[in-house]
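One structure is given below, represented as structure tokens, and several questions about it will come after.
Omission of a single protein chain aside, the complex is shown with its protein chains in their original locations.
By letter and in written order, the chains are A and B; residue numbering begins at 1 in each of them.
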Amino acid sequence: MKNKGLAIECTGITKTFGAVIANDNINLSVNFGEILALLGENGSGKTTLMNILSGIYHQDSGSIKIAGDEVSINSPADSIALGIGMIHQHFKLVDIFSAMDNIAAGTPGKLKKKSVFKKEIIDISEKLGLKIDPEKKIYNMSVSEKQTVEILKVLYRGARILILDEPTAVLTPQETDSLFAILKKMKEDGCAIIIITHKLNEVLAISDRVTILRKGKSIETVITSETNEKQLTELMVGKPVSLSIDRPVPENVEQLLNVYHLSVTKEDGTVGLEDVTFDINKGEILGVAGIAGSGQKELCETIAGLIPIKKGAVLYNKENIIGKTPKEIIDLGISMSFVPEDRLGMGLVAPLGMVDNMLLKTYKNGRGPFVDRAPAKELAERLVKKLKIKTPSVETPVRMLSGGNVQKVLLGREIESEPNLLITAYPVRGLDINSAYTIYDLLNEQKKKNAAVLFIGEDLDVLLELADRIMVLCHGKITGIVDAEKITKEQIGLMMMGHEYEGGNIGE
Amino acid sequence: MKGGISVSEAVKTSKKEPLVRIIKRAERSNREIFTLRLLSVVLALVAGGIFILIIGYNPFTVYATIFSGAFRSSMAFQATVKIMVPLLISSLGVTLAFKLKFWNIGAEGQIIAGAVFASYFALFHSDWPHFLLMIVMFAASIIGGGLYGLIPAVFKAKFDTNETLFTLMLNYIALNFIVFLRDGPWADPASGGFPKIARFAKNAQLDKAFGIQIGWIIGLIITGAVFVYLKYTKDGYEISVASESHATARYAGMNPKKIMLKTMFLSGAVCGIAGMTQAAGSDMTLATSVAGGVGFTAIIVAWLAQLNPFGILVVSFLFSVLEKGSSVMQSSFGLSSYSASVLQGIILFFVLGCEFFVRYRFVFRKKGVA
Partner (left out) sequence: MDMLLNFLAAAVLAGAPLLFGTVGEIINEKSGHLNLGVEGIMAIGACAGFMTGYATDSLIAALIAAFISGVIASVIYALLTVTFMANQNVTGLTLTIFGVGLSNFFGEYMLGKTENNTLKLPENVTSQLRNINIPGLSNIPVVGKLFFSYNIFIYIGVVIAVLIYFYLNKTKAGLNLRAVGENPAAADAVGINVTRLKYINILLGGGICGIGGAYCSMITCGGVWMSGSVNGLGWISVALVIFAIWSPARAIFGAFVFGAFSVLKYYVPKNIIAVPNAFYDMLPFIITALVLVITSIRQSKENSQPAACGLSYFREER
């Protein structure tokens, strides 16, 4: 039984999707009997790499060695056969099955006798201190219980290499401690473990080594005992880059939106936002930094009136907008151009052309049953010129436009309605430099027109130069609201990891 | 925990890239898509020709006969149009629901409902002035079909009941309802025991234009109406947004549930009109065969035509040609008229299969690559 030496050795792994290079010549290695932490922001390529190891994707080039032998992983079955057990962030369980059934499904051989199988499962789980009721149905389970089933699934199949994707994102501190105790036991037993996480304290607590990914490349691998949070953060976010983005001085600053103690629960029951309090002023850009899934989506959707909240209030010009319909909120002059991960989700309708997408909020104008497309067409043509949108025509379905152009369409439409509060999320994701600068100019234009702009972004360099203040979210909580001119990139990085800013928040 | 990995075994199985993979392809141009679909129809006709060969006939003569069978005389042509009318109208009705991605398999039942409501007036108020009677029957069919289409929508809106299965059940309930009417309250007293409903009085029959019942004019009007409705009205716009994403629709201030109810009412209503034209234009009575499977064929026509009203006009016409021409097969070749169904099926199979190549393609393992 191999439990020494290299468990996984990835050399030069490259994977592209169209024009996007997700993995760029990545090297990664894990030993048996070791825990490796994989650190990286969204878009750093860690998910793609893990998907390659678990057989969902196949690399374009580069080699993978498992326990010293070169392999080609072409399907999840191959990955499982190699002893790799992947525990996804979003569980892959059959709801109506019991834990036992989920563990048994896909395993070779006949169905075992219930009592025999039950005992086997309980034996495995007890060895590691896992608690499980094998006959309980998944839809009756808590998130932590479901994770236990996922772990048992891979262990039962003889996994010696475990990959856990953000395992503690959904756990309480106590459950996290239990999980780590289990991982330690497995490491002692000779397993190789890769844990993907954002939480620096956890990285330092549980891992032996840390590999940092950034923008598709493997940056460095350090030994945990020889590093600290500062160094890790620096490696993760990289050195500050000067971008020369204009930042007009805010004038006529007065409060427009006040958010008080807002708490929102996500669809899956976990915390979306927790006790968030801040305000946004007219004539300024408030940047929002944070790892994806820290509550940005919930913040946008709450203000736009699309989801219910647990508690709190959102005051717009002193009027609470919680409970208003999206239409009413739009009529108040709040415009949201939220670009979710799948880009063409909310805000734009994929099979429709630019013109029809321009109509989204204004289609009811005009008397009679017919839609008046003329103003929308005129707007579309104007935007194509102004924002240099690349499209064969204004009637071409927007799903055929490249990502950057889609963002331009969306932002263009929102700005057109002359909003008082413009919320925009990841507006420059996937854009080339010139287009990105066009967007920054647009946002500054709005700022000069005395609109309030809530800018959710992932590029810290941009936020530091474009925003007036920056609010950092981590796991639904605000870890700091700071002056963008005076804060450092590293400090923001720390806040993104959960460290609360000690210097006093601005405008709470 | 089981023992350690025996890598060599696993390596053996996973040495090569898979033989065939499926991947998504970049968007094709409209031209490419059209050519692809045309190619599939041609392939289908070839396959159909092979089928004809197998049963011992010359495909070219058979196809030629089918074609001429529909056009060889003005009577034949009229018969073709007669077949086309309910198919065209119910395909348009089905399209409305399908645009919203509401899988309305209940066209058959909605046709019947419309026919029943209209027939009530035809049978029991045939003394009303003709023009008034026509309008009332028309309105009745709209209400009947519309209500019948509304039922599954209500349950879907409230309880998320599966519309495919529910509309399917409603079809058979409606079918049996006609049988009940035919054998019971609406039985024709003058039929001498033979189960049937009385023939409509001349006053209650649809007028003719160019020798064919005016259902064809109604059909053309509805084609244009559906086209305009979907493309140019606010309702149509709402459908195009809501069908993609409820979230986006709500963001735009729309009410997806209301849109569903409204659209299903219209879908059923249009199918109801088809029922009325069949009953008052062709059958001149309410027969249990008033729908006669058209509700199902309509779904296929709508799908083939890509939910485009003018495409539906063309496809329903072609299907009708096939249908009428096939009835000639009996007399000319002694071949059952069921051949129409067979050919229809083959054509659609090929088109369905070709749809795949619009969005995806196969990637084969390159020889010599480990």
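Some points to look at:
Heads up, the rule we're going with is that contacts are C-beta pairs under 8 Å (C-beta built on N, C-alpha and C of every residue); 3 or more make two chains touch, one makes a residue touch a chain.
Bear in mind that the values here come from a model prediction, so they are computed numbers and not experimental data.
In the complete complex, the residue from B:34, B:60, B:124 or B:172 that touches the missing chain is B:172. Checked against the full complex, the candidates A:4, A:92, A:261 or A:311 give a single residue touching the omitted chain, namely A:92. Against the chain not shown here, chain A presents residues 17, 54, 56-57, 75-77, 79-81, 86, 88, 92-97, 101-102, 104-107, 109-111, 139, 153, 157. Residues of chain B that touch the chain left out of the display are 21-24, 55, 103, 105, 155, 159-162, 164-166, 168-170, 172-173, 176-177, 179-180, 183-184, 293, 296-297, 299-300, 303, 334-336, 338-342, 344-346, 348-349, 352-353, 355-356, 360.
Just so we're on the same page, only the chains that are shown with their structure count from here on.
We define each chain's centre as the mean of its Cα atoms; on that basis chain A and chain B are separated by 44 Å.
Residues 1-5, 7-11, 13-18, 27, 232-238, 240-241, 244-245, 247-248, 250-253, 370 of chain B touch chain A in their complex.
Interface residues of chain A facing chain B in the complex, by the touch rule stated above, are 1-3, 58, 66-75, 78, 81-83, 124, 127, 155-158, 160, 189-190, 304, 306, 325-327, 330, 336, 345-352, 356, 359-361, 363-364, 369-371, 399-400.
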